[in-house]
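Structure provided below as structure tokens; questions to follow.
Heads up, this is only part of the complex; the chains shown haven't been moved.
The letters A, B and C name the chains in turn, as written, and every chain counts its residues from 1.
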Amino acid sequence: MIPRYSRPEMVAIWSPETKFRIWYEIEAHACDAQADLGVIPRENAEAVWKAKDVEFDVARIDEIEAVTKHDVIAFLTHLAEHVGSEEARFVHQGMTSSDVLDTCLNVQLVRSADILIKDMDALLAALKKRAIEHKDTVRVGRSHGIHAEPTTMGLTFARFYAEMDRNLARLKLAREEIATGAISGAVGTFANIDPAVEQHVCEKLGLIAEPISTQVIPRDRHAMFFATLGVIASSIENVAIEIRHMQRTEVLEGAEFFSMGQKGSSAMPHKKNPVLTENLTGLARLVRAAVIPAMENVALWHERDISHSSVERAIGPDACVTLDFALARLTGVIDKMLVFPENMLDNMNKFPGLVMSQRVLLALTQAGVSREDAYVMVQRNALKVWEFRTDFREELLGDEDVVKALGVDGINEKFDMGYHTKHVDTIFKRVFGE
Amino acid sequence: MIPRYSRPEMVAIWSPETKFRIWYEIEAHACDAQADLGVIPRENAEAVWKAKDVEFDVARIDEIEAVTKHDVIAFLTHLAEHVGSEEARFVHQGMTSSDVLDTCLNVQLVRSADILIKDMDALLAALKKRAIEHKDTVRVGRSHGIHAEPTTMGLTFARFYAEMDRNLARLKLAREEIATGAISGAVGTFANIDPAVEQHVCEKLGLIAEPISTQVIPRDRHAMFFATLGVIASSIENVAIEIRHMQRTEVLEGAEFFSMGQKGSSAMPHKKNPVLTENLTGLARLVRAAVIPAMENVALWHERDISHSSVERAIGPDACVTLDFALARLTGVIDKMLVFPENMLDNMNKFPGLVMSQRVLLALTQAGVSREDAYVMVQRNALKVWEFRTDFREELLGDEDVVKALGVDGINEKFDMGYHTKHVDTIFKRVFGE
Amino acid sequence: MIPRYSRPEMVAIWSPETKFRIWYEIEAHACDAQADLGVIPRENAEAVWKAKDVEFDVARIDEIEAVTKHDVIAFLTHLAEHVGSEEARFVHQGMTSSDVLDTCLNVQLVRSADILIKDMDALLAALKKRAIEHKDTVRVGRSHGIHAEPTTMGLTFARFYAEMDRNLARLKLAREEIATGAISGAVGTFANIDPAVEQHVCEKLGLIAEPISTQVIPRDRHAMFFATLGVIASSIENVAIEIRHMQRTEVLEGAEFFSMGQKGSSAMPHKKNPVLTENLTGLARLVRAAVIPAMENVALWHERDISHSSVERAIGPDACVTLDFALARLTGVIDKMLVFPENMLDNMNKFPGLVMSQRVLLALTQAGVSREDAYVMVQRNALKVWEFRTDFREELLGDEDVVKALGVDGINEKFDMGYHTKHVDTIFKRVFGE
């Protein structure tokens, strides 16, 4: 979790303050349920709520932990300092530390997912806005970095929209994956605590009771969660790479927003570097780095070992905070991104007319020329354009075989741009609906 | 794809024969749709179906590819050898190689997913059977590899069931993720081919038309697919590790089925090694190895580069074949696994009665002893058991403070096993339903 | 970088204070070299050293960066506040930000490596001490978790020593890998700065001048560095897993040091959990998580893109700090680890005499019995021991075929433990030298 790649709302979820607050709520709700069951006195349960508005003193808890060497005990000791040690004596009864820790972690992940979902909504809105804006902005489509056929910038934004929309659906599933809690005791048998306590606490915290847990909530859920973040990060990289390509000096079809006051580099004032999207490329690597450790965490020994814990202390905040930051940064980039339609046309005409070659090839075969011959006819003219930058249409009009096959008008009509954009509406409807 | 870790049905999906068969179907259905649209003559479309029962000659196609250096052209050339080159001249018209390749890959992944779903059904059946069989087989639950409290072997199987059931749900979603096809041309604009062709072909192949594609189907879908396989593999490792622990000489609570004729090792005939589950541990690593490359494949340049292709040629078959094999192997292991209930009791009583210590601790606090004091009272007796292997109940009965707090009967009733198994039914109902 | 898994000396290397200090030294030494070359006035170079004892004000630099949006410019502006803006006007002349940033990063990595090397020295010392102490402490060797043949605890420690000694050698190479600096300008051509400046600065900082750089130092060096940390982390996991196995209730051949005052868990006072080694298992996953991102950082675009930077801001400190902590923690664990020789003997005799089965098998074939028959003879007796826990030697002595082949004395001498330990000295000599 690098401060410069962090946003406060997400960071707050992972603060010790929030953690202790969630621990407190788990313990307090559990006491209520225990009182309902008659296991502990009602007044002791009620007493715990005296601390409802307390902001727990992290330094003090750390101090206690230094002695007890156990974080949950340290917290409970501190809680007793607020509630009264007599009143607090039934707190945590029948529970095991992991009941608190694991349920808390999932609350944090759920809240993180909620922020990420909001982030994606904003990103989708920005992508949709730019897609509509540039629906008809023609640019050349490229395969292998090589000009292929015309497409539009709107389609580029629309496909990022569709990809991110899939990611939003995945994220919602990932949120469901980890929206469970467990208060099932040392090995998950509810030996010392009634399942009703788990039920009550989970309900209060917006979770589902984990159907079967051990000492811990099963880690395949977390693995799936972080894997989903990894996919989203990879999609961010996908968008970032597109923008970086667009901004490179020779292409210059778009750029991250550039405010004149900003110094792009310490030495070259004219350079406008796509540093935000380069940064996003790196952040994607960082989020992905959580995936394999999260998967390695699944195979815990028997009813649990604690190897997962240190991993999650790192990747929990790191992956969530980084992805939140990255989504927000990307939204800003998309929202304000500069698009240069004229450069798009200039680029498309670098080899004048050549992007129409497939269409000509197809027309030749439709006109009865064999695939092999058509290929040769297109190739010989295309190569001239490639080498001498002549105009492809002119070359074709000067090629007897081609003229014979297609006619002059036939050749000319192959260079109509509308041919390539005629289904943009259809695709937009598929992506954005009515 | 290692032959010894492969099963024929899954391998067949990834054979060149199957691939060419799917290519053929894509091309033939596309011709039908083109004829429906009036783009190509009906008789040419019908002619393609002459090859319906042909088994394509892989060696011949390879031979042609050696010349043309292009696999789809090689296939089309070979197809023309069957259909007649005149009749075949409209095949592939308006299409781009990736239309065929990408749609085919997704058909293969969908079929693979179907096998994996069957595999998981079988695994779930085996786990459920063993869970019910051992619902009441008491064993000690362990955290950190250390005895904690009693649980049952049925709960162990049940939690693996629940985990694999989640994996099944994930797998079905992963199948949906990649059940799309695209016939949208060189940059995804349908410039040279009507979207109706895509619609028709996808329908015939059991796919959804990709709402927006470029030259290729977006790779976030595949990343999610392989990430899901990685999670499943991690769960396989989880089960495998449990069994390996159970079979270790000192534990011996269970074992992979052992047939007397089998030589366990070249030199030590009495050794019964958990080699299948060790093997599964390794296979899990292999399946997981596909995850990051699949994520790195997402960020293709512009409308596509072909860097993903070599990755998928490897991880497509490798991950699917390995996971299929692993699931089947695990199912066999679970189905026939030896369980040793007597050893479970022996182990639980290694430190006689000590597994009841948490219950005693709880009882002491409920009886009004402070948490600190209760802790000390339990600890001083527990340490004697740990060091001298005396009986914990006896120690407690000999401890004045404890007797004073709980009474003799109170102490004795803490050692009732039913206390720990009383919620097994509840948990089973949660996992398996009515 | 999780505070609880951090040690101050390593953390300090990655603090902003240290970073700015190193930046300062790079700039100051560069000024000296520029003055030597006559490029800038000597007095301006000397003036920079006025700030020699300044502790740079991180908050102030951050403040300036908030305006300039460029960290190096912010630092230089702040430096000028100390040196005087007139005197400081030649600072950084001809240099590019990366000259400072990259050289600084490598200084930090070198210093980190130096700490890690010290860590490994301490770990090696602890391992050697324990190896010698337990050179002759017999325990059973296990393959597949199953008893195989006797070995000694000293050999276990010795092999960890040998493995860590290889890691030390790798670490020293990794340190060499990143002990380079570059002051070569915007694209590495030294257009605006003489190579002599690079030479001088590197010398002063204990680095080698990077033979050829672009705007940045090539990232294959860093990839190799982090890959090496990943291997070391995996070895830490290897040792940790051994100890976790030793400590599990049924094995109990060793344990992390346990001080009576420590609360092992909030609820089960008798549990002595191997939480340190479980933690190390998790930390190993975290260190390994740096490896793939570091490798993905190698392929920067042209003379550099900045995608590597965010990755390194995270994995630089994270991997170094975590590994430092893990090595120190492991050293403590090894140093104070409890070893239980009696339990080792108990375990070895769980199936009395069975660990000698390979030796008996060998003796039978040497006595002229066919491999197949010998196998059968050993197996039938071994299985009795396995099932009824009888004594293997007794069973053999009661098996006519075996007695016929080996004789009574021949059988008895196969159960001499010295047979298995006779080469321990040889191995120790190989590992530790004379």
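Here is the rule we go by: a residue touches a chain if its C-beta (ideal position, glycine included) is under 8 Å from a C-beta of that chain, and two chains touch if they have at least 3 such contacts.
Quick caveat, the model's predicted, so the values are computed rather than measured.
Q: Beyond the 3 copies placed here, what is the full number of copies in the complex?
A: 4
Here, only the chains that are shown with their structure count from here on.
Q: Highest contact-pair count belongs to which two chains?
A: A-B
Q: Can we say the copies chain B and chain C touch using the same residue numbers, with more than half in common, or are the two sides different?
A: Copies use mostly the same positions to touch.
Q: Round to the nearest whole Å and give the separation of the Cα centres of chain A and chain B.
A: 24
Q: Mind checking the centre-to-centre distance between chain B and chain C? Centres are C-alpha means, answer in whole Å.
A: The separation of the two C-alpha centroids amounts to 32 Å.
Q: Would you please write down the residue numbers of chain B that are in contact with two or more other chains?
A: Residues 142-145, 148, 245, 292, 296, 358, 362 of chain B touch two or more partner chains.
Q: Mind listing the chain B positions that touch chain A in their complex?
A: 89, 93-94, 141-145, 148-151, 155, 158-159, 162-163, 166-167, 170, 173, 177, 185-192, 195, 209, 211-215, 218-221, 223-224, 227-228, 230-231, 233-235, 237-238, 240-242, 245, 281, 284, 288, 291-292, 295-296, 298-306, 358-359, 362, 365-366, 370-371, 419-424, 426-427, 430-431
Q: Sort out for me which residues of chain B touch chain C in the complex.
A: Interface residues on the chain B side: 140, 142-148, 244-245, 247-251, 260, 263, 265, 267-275, 278, 292, 296, 347, 350-351, 354, 357-358, 361-362, 375, 378-379, 382-383, 385-386.
Q: Within their complex, state which residues of chain A touch chain C.
A: Going through chain A, the ones touching chain C are 2, 4-5, 68-70, 72-73, 76, 92, 96-97, 186, 244, 262-263, 265-268, 273, 275, 278-279, 281-283, 285-286, 288-290, 292-293, 296-297, 301, 305-311, 313-315, 318.
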